[in-house]
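Left out: one protein chain. Kept in place: all the others.
The chains carry the letters A and B, assigned in the order they are written, with residues numbered from 1 in each.
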Amino acid sequence: MQLFVERVLSLRMNVGDQMFKAEIKSETLKGLVNIISTLIDEVKFTINQEGMTLKAVDPAHVAMIELKVKAKAFESYSASETEIGLDLDKVKMVLKLAGQGDIIAMEQDENKGRFVFRIGNITRSMNLVDTSSMTDPKVPQLSLSANAVMMVDQLQKGIRAAESISDHIALRANPEFFELSCEGDTDDASLKLTIGTDLESLEVPSPVHSLFPLDYFANLLKAIPAGTKVRVELDSDYPVKLVFGLANGEAKVVYFLAPRIESD
Amino acid sequence: MQLFVERVLSLRMNVGDQMFKAEIKSETLKGLVNIISTLIDEVKFTINQEGMTLKAVDPAHVAMIELKVKAKAFESYSASETEIGLDLDKVKMVLKLAGQGDIIAMEQDENKGRFVFRIGNITRSMNLVDTSSMTDPKVPQLSLSANAVMMVDQLQKGIRAAESISDHIALRANPEFFELSCEGDTDDASLKLTIGTDLESLEVPSPVHSLFPLDYFANLLKAIPAGTKVRVELDSDYPVKLVFGLANGEAKVVYFLAPRIESD
Partner (left out) sequence: MQLFVERVLSLRMNVGDQMFKAEIKSETLKGLVNIISTLIDEVKFTINQEGMTLKAVDPAHVAMIELKVKAKAFESYSASETEIGLDLDKVKMVLKLAGQGDIIAMEQDENKGRFVFRIGNITRSMNLVDTSSMTDPKVPQLSLSANAVMMVDQLQKGIRAAESISDHIALRANPEFFELSCEGDTDDASLKLTIGTDLESLEVPSPVHSLFPLDYFANLLKAIPAGTKVRVELDSDYPVKLVFGLANGEAKVVYFLAPRIESD
């Protein structure tokens, strides 16, 4: 009897309290999904009236992402406090059904444990992913001494130059320049960015240098839309922190990537 | 001696009576080949002065196609009664040699058992496929209670939404709407087409519903050029019949797909 009452109350709560219903431009949703899915497939969005947030680490615990999307990033938005678990591989399939300029309507159907997408006369629904075992990682509070602001296009160019030379990429900041470089057994590549021509700003009290796994760094950078301004924060043998906006600035991404500590 | 006389007569008949020579726009030939090759590779065209026809079932006897191409679909056309067996994979290779707007000349060389294509200064000839064992399937005379007319683009959209959810797709017609839907273990997709916005016409005396293999349905629909008007005839647990035109209406396709009878 006790159990029955609890279940009824629980159902009521679900119906009455947990709710999410929104519309978003397909391009905006695609931009967000592309970034997150470089790290992880099954994700938990934490939702309230202000918008949605996501904190996730990749399975190997090498990188972490913190995403905040304001309600304003949506065409329409109506939500109470809730959590939504989604499989991003499936969301990508939904995105393929949308054309340029299409609006995607989204709705949580808590009773059925479902999430529903609507694009024009198409309805696509999928089971919600169980979020009970997904805990939010703790976002590190780091004070990194050097920082530089640049277009992501510059970083993307550096990544292309580094590919197939080594598994790691070195980031280096001096008071005069910011450099990506890669050293292999027989080949080297580097991209040197200087203030005025390539960088929007550069603050480096003293030279810093760290080594990072190229694949993580490359996958993230390739997912950032061309023309996006990125702030890179760096210190010696500390994680690098990348901060950038999406959805016309209504979404903000903070990304941490652990360094490879050189043992020699 | 009797045999010899017969062979001579037969050769004479071939030379004198069996003949096919025509020119066709590469785009038109491509459109026809794309549709047929969703079902079968080696085909028999039955030819006379009026045009050419083809009746074929796929190896698993799940789908049937009936194609009629009028002489007017060709740029030039000259034929007596004959049969031509072709390997469509090879015809597709010929089509790749043609550019936009190219005219393809075709000729049966019965003496050498060859079929010759000419595109500009290129000549491409291939053995005729032996048609002696190819019998024409009997086209079923079905009176299906419901029908709807729509742009193929709508059906193509429904197919894309259904992919990777289930192996089957349900077609459903009500007096109010025509629906494609797909149910998987964890995912659903549906496309609801209504009169006025999505359908050109809809005649449904009473609701009908059938289940079809998605791969056959998808392969056919993807081969139909965007902007083609398709008539869908449907009944409960009967084959679906699709009727559409190609080659500016000078070719007509009737396609039947067997339902999957649900055993539960």
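The definition used in the following text is that a residue touches a chain if its C-beta (ideal position, glycine included) is under 8 Å from a C-beta of that chain, and two chains touch if they have at least 3 such contacts.
Quantities reported herein were computed from a predicted structural model and do not represent experimental measurements.
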- prompt: Which listed residue (B:R124, B:K229 or B:K252) would be found touching the missing chain in the intact complex?
  reply: B:R124
- request: Quick one: say which of A:D109, A:D188 or A:D237 touches the chain that got left out.
  value: A:D188
Query: Who touches the missing chain here, A:D87, A:D198 or A:D235?
result: A:D198
- request: Name, in rising order, the residues on chain A that touch the hidden chain in the full complex.
  value: 154, 157-158, 160-161, 163-164, 186-194, 197-198
Statement: Touching the unshown chain, chain B contributes residues 90, 93, 96-97, 121-127
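Keep this in mind: only the chains that are shown with their structure count from here on.
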- prompt: Can you give the whole-Å distance between the Cα centres of chain A and chain B?
  reply: 47
